[in-house]
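All protein chains of the complex are present and in place, except for one that has been dropped.
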Amino acid sequence: MYATFGFVAICILVLPLIIDSIWVKVLTSAAIFTLAAYGVSLLYSHLGLVNLSQVALVGAGGWIMLRLNYAADFPFEVNLLISAVITAFIGMVLALPAIRMKGLYLALITLMIAGGFQIILSAIQFPNGGSGFFGVALQSPGEMRRPVIAESDTAYLRYSIVIVVFGIMLAAAHKFSRPGRAWAMIRKSEANAMAAGVNVTFYKLWCFTLSGFLAGTAGGLLAGALKILDAKSFPAGESILLFALAIVGGVGHWMGAVIAGFLYRVLPAIFNNIGIDADLSLVIFGAALLHAIMTAPNGIAGQISTLFQAWGRQNK
Amino acid sequence: AEPECGLNTGEKATGEPIVVGGINGNAPPGDFSGGTDAAAAYFHCVNDNGGINGRPIKYIVENDQWNPELAAQVATKLVKDDGVVALVGNGSVVSMAVNAKLYKDEDVMAMASACAISDCYENSNIVSSNQGPLPSGIGALKFAVEELGTEHAACIGFNIPNNGGWACDWAGKYMESVGKKSTALLMDPSAVDLNSVYLQALAEGVDTIMLMLPAGPALGILKVAEEQDGGDTFKWISPTPLYDPTIPAALGDYWDNKLYVNIELGPFNSDGPDNQNWIAVMDKYGEKEDRRDTFSQSGYLSAKFFVETLLKMDSAEINRTNVTKAIKGISGLTSDLLCGPYYVGDFDRHMPNHAGRMVVYSENEFKVVRDCYDIDSSYLEPIREQERQLRLIQ
Amino acid sequence: MIKISDLTVHFGGVVALDNITVDIQDDIVGVIGPNGAGKTTLINVLSGFVLPDSGAIDVEGVDLLSLAPHRRARWGLARSFQKVQTADNLSVADNIWVSLDTSASIGMRKSAALNRVLEYVGLVDMANVPAAMLNPCQRRMTELARCLVASPRIVLLDEPGGGLSECEVDRLRYVIGNIKANFGAQVLLIDHDVELIRSVCSKTMVLDFGEIIAYGPTETVLQDENVKAAYLGTEIGT
Amino acid sequence: MKAGVLDISDLTVLTPERTVLEEISMTVEPGKIVSVLGPNGAGKSELVLAIAGQMAIAEGSVSIGGTSLADKRPEKIRALGVAAVPEGHQVLSKLTVHDNLQAAGSMHSRKELADAVEGAYAVFPEIRRLENQRAGMLSGGQQQMVALAQAMVCQPKILLVDEMSLGLAPIIIERLMNVLVKLRERGIGILLIEQFTHLALGISDYSYVLNRGRIVFSGYPKELNENPGILHEAYLTV
Partner (left out) sequence: MKIYALFLISGLAVGSLYALGGIGLVVLRRATGFLNFAYGAIAAASAMICWQFIDWGFAGPVSWLMSILTGVALSVFFGRFFASGLAWREPVVKAVATLGFALIILGLISFIWDDAARKLVLPTDKIGFRLMEVRITVTRVIAFGASLLIALGMILYLEKTKTGLLMRALANNRAHSALIGIPILRVETIAWALSGALAGFTGMMFGDLVRLDPTIITFMVIPAIAAAICGRLESLFLTFIGGLSIGVAEAMLTLVKTAAPFRSLVPFVVAVLVILWMQRKQRLVFQTED
């Protein structure tokens, strides 16, 4: 508990002061994708459902955020909330065909959806302040507003971390209440859950919706961070990668999502920064991914907590 | 031949380094590092030859790996953390769109070399020495209309608004202006089935096909065409991407005298002094695996113009503000690699290079069939206005 | 009070239930029969997991077949499965709470109901232990507790005695035998442990190839020659 | 060491949380039925899994006819003639019943396999009828028959059966007891874990009682029959 607070406090207060501006940007992205990864991890740890379209949903959230930004003068927070809610709705609708599927099938249907998103996005592009429904014009992008209190990169990093923490807390709170119990029962056996009176469809959709909500929030934050989004950033392969990293980080624990966000955004930046060839860093990344999946069944977060427990026992 | 760089003193520069940045995109789906590689070689040569009045250039190159987020990060690093005075040799598709605003806000100029999207030509702080698909494509069309008798051309491009959409759109306007027809056939970049694109052109009844595509997919379509024996069914034209030293080996005899390519800079084998010097610099200072393509020529050119500009400045007063001002002051520089003058000026868009040459693929190499000619496009109206202001044309 | 009429279930070529018509009135009714006779299928139809090809089920005036499975559960139909199903990462209490979550009563009543049922099945000490730590018998008991906690009207049990040792079956016998008295629910019990059936069921139904070959007071049924031939054999039944 | 004897000495098996088996020593000789009794969670199932190579052995040795089985892969152990039927109706659920049996005889030649499968069908005629059904669709008891048939197809020297009668109708159990006796006559050694104690004791030559991972009694069934206190004590001190 204290460790959690300490970690968050360091991230918000200390980190932004001591790092270069490139790392401010990198960490902002990492924090944002932590939230998206937590959504994936939520679905997987509670229901064993696999979502291979999370990055596509982040893209959807970002699209809506940009669209709103140019279309309406609402404050950033209102736009963010609307993006998150609409993305949650999209997540739910996409889950409808998938709701009776489990395991690999479900994973693949979400992957197909991500593949479709990729093509639609690259055809319609992200709004850049143009007119019309799509808001795309052959022009340099307009002004993407940030929250008044977080105009600078550093302030925006702090702002993002706070939102991410709230998002994670919102989702984590489910675990200890009625949906958490229902999810656990569904995960064990849908038949059994139904026999216990649980509305399986509803709770599955709820989890998808929640995960979509987190993805949408992440997308909105990302739009604010980068100010312009690119269709190339949200291909199907990235969604698979984010899921893989959520597994490597460790599902079901906020730390796992933080590790996933770190691996997804900070590690490549480090590789790039120390001048490792982009191709070779792909090799290293792939090898690390494979290694982690094989050796850490509960993810790196699981290993860390085992370590802490052992350490705690020793100290007793 | 010995390369000639900067002051050409033969002495190593030892003063306080001048920090210059460059961003390239080198990861699948393409290697755009030719520009920064050549700039690096040229700067190296300058540093060995007296530097900028004694001060060496410290050239920091970052790879955005075609990732917009990474592009924003590395640009921030260069501009904010490393404090570069300017960016030179940039070659990246994603980075320009993402970073144009940063460059403007931070008042830093990017003298790019390998641009392919509209954002690169329509911003105040970016100027590129290559043409990009729009002028090069229109140049190819102009040749086709005038020399090959084209009546109806298909523009095959990627369905990306600021790339294929932009270029094919303006190509269409050009065709209209000369009373000919054109059809844009845009495809998804990840589209697998190139055969259908070819058949689509067949169905449209065009007589000319312009491949507004990177070399890889363009070759794919050529291969389909070869299989269908379509080499003579259509006239085949393309902007610069197919002008690359590795292409002849991939084309084969079938395409002899059938494929016409517009080139944005000089022919690789030209005897012009700048082209020869580019070869000499690359031979001596380049890495073995550096690509020697149009982007490389372009990177050389950006670096050379940049150095010439710095050399005219008081070396103690080289800082970002002054360098930006000096770059914006560039006007009327010339080179045998370019068909027209090179200039920057304080404008909200830049496209100094818009006249090119036409080559045809023949006997395993490209032969020039038409030397320097400019294009006619209303896109250039603001550009011509700039040139008039700078008194480069009447 | 369960009225089944003309119930038929096919699985491809297999006739799992063949035109069954029966009135089940007694408090605890046993269902026995050879493997594959259709016992589990009967429970699946009652609880909504298998849709019958034809037939009707009327329970206390309610047309059961028109309800979705989880609605039947909320209506008061609880069941256990042939394979024990407890959610391993939930505590025993939380496993039971899942049923309470879906019932309408208020929080305090719920905890009272929880405590009562934990005491009844003998898991008071284990309430906060994760189900992963339980042995099979305790899992069975957790499952039974989950079935009983939300005041069910009907409880369907599928081989609850499978895999339990003889001592444990004694405890199970007590738990099942007193459901009516303590919770007021009618019980349908499938098991292959004839002793268990004999000791708790007042009436027993015997299925074979999807048909009811005998239905009556347990002792009578167990003496039936047909039942002996089809199910009991010579040694164990007697 | 006599040929074909399954010898277990000082076997210890650990899970990350706890010790499941501690210094277990026992022997199963060809032509003998050895029963292992004990309450739920005593570690009987783990014993079977450890011998079959599905759980890591921490200490001690397991060997057949002098060949060590420790650290051997399950399929190797099967090839050495030790066949295990684990608890809980384990079958290849997506394959048909017939393919289940065929797959279990991968070590046989075509001719041998046909005979072996015939032999298994002879023991369980009720699954021959279901030859082309997917095993996962069978009733619980039918799946148990398939699992037992799979072990028979491989014609082992030593057969390990966990919870043999789980989910089976009494008439089938009775038949199975006769089959075990026949197998014993053919010189096969059998380690039997069975919930109905009296049945197990009725046919076994030697018995072990396990509790909390340790052997608390070993001796002839007669002793247990005469002195039920031993068993009761074991069952009650869970």
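Things worth noting here:
First chain written, first letter: the chains are A, B, C and D, and each begins at residue 1.
Note that in this section a residue touches a chain if its C-beta (ideal position, glycine included) is under 8 Å from a C-beta of that chain, and two chains touch if they have at least 3 such contacts.
On a predicted model such as this, the values are computed, not experimentally measured, just so you know.
Within the set D:Gln150, D:Ser165, D:Thr197 or D:Asn211, the residue that contacts the chain not displayed is D:Gln150.
Summary of contacts with the chain left out: across B:Lys173, B:Lys223 or B:Arg370, the touching residue is B:Lys223.
Touching the missing chain, out of D:Leu95, D:Val179, D:Val216 or D:Ile230, is residue D:Leu95.
Among B:Asp82, B:Asp188, B:Asp256 or B:Asp374, only B:Asp188 touches the chain that is left out of the view. Listed for chain B, the residues touching the missing chain in the whole complex are 27-31, 159, 185-188, 190-197, 199-200, 202-203, 215-217, 219-220, 223, 227-229, 244, 246-247, 250-252, 289, 291.
In the full complex, chain A touches the hidden chain at residues 48, 50, 97, 99-105, 107-109, 111-113, 115-116, 119-120, 123, 189-191, 194, 200-201, 236-237, 240-241, 243-244, 247, 277, 279-291, 293-294, 297.
Residues 52-54, 73-75, 78-79, 83-84, 86, 90-95, 99-100, 102-104, 106-107, 136, 150-151, 154 are the ones on chain D that touch the missing chain.
Throughout what follows, only the chains that are shown with their structure count from here on.
Setting chain C aside and leaving every other chain in place, the chains that still touch form these groups: A, B | D.
Note on connectivity: the fewest steps through touching chains from chain B to chain C is 2.
When chain centres are taken as C-alpha averages, the shortest distance to the whole-protein C-alpha average belongs to A.
Taking A-B and A-C together, the pair of chains sharing more C-beta contacts is A-B.
Chain centres here are Cα averages; for chain A and chain D they lie 49 Å apart.
Each chain gets one centre point, the mean of its Cα atoms, and the points for chain A and chain B are 37 Å apart. If each chain is drawn as a node and touching chains are joined, the picture is a simple open line. Contact residues of chain C toward chain D in the complex are 11, 14, 32-37, 39-40, 82-83, 135-137, 159, 162-168, 192, 194, 230-237. Chain A meets chain B in the complex at residues 20-22, 24-26, 29, 118-119, 122-123, 125, 136, 138-141, 153, 226-233, 265, 268-269, 272-273, 278-279, 282.
Touching chain A in their complex are the following residues of chain C: 47-49, 69-70, 73-74, 78-79, 81, 85-90, 94-95, 97-99, 101-103, 146, 150.
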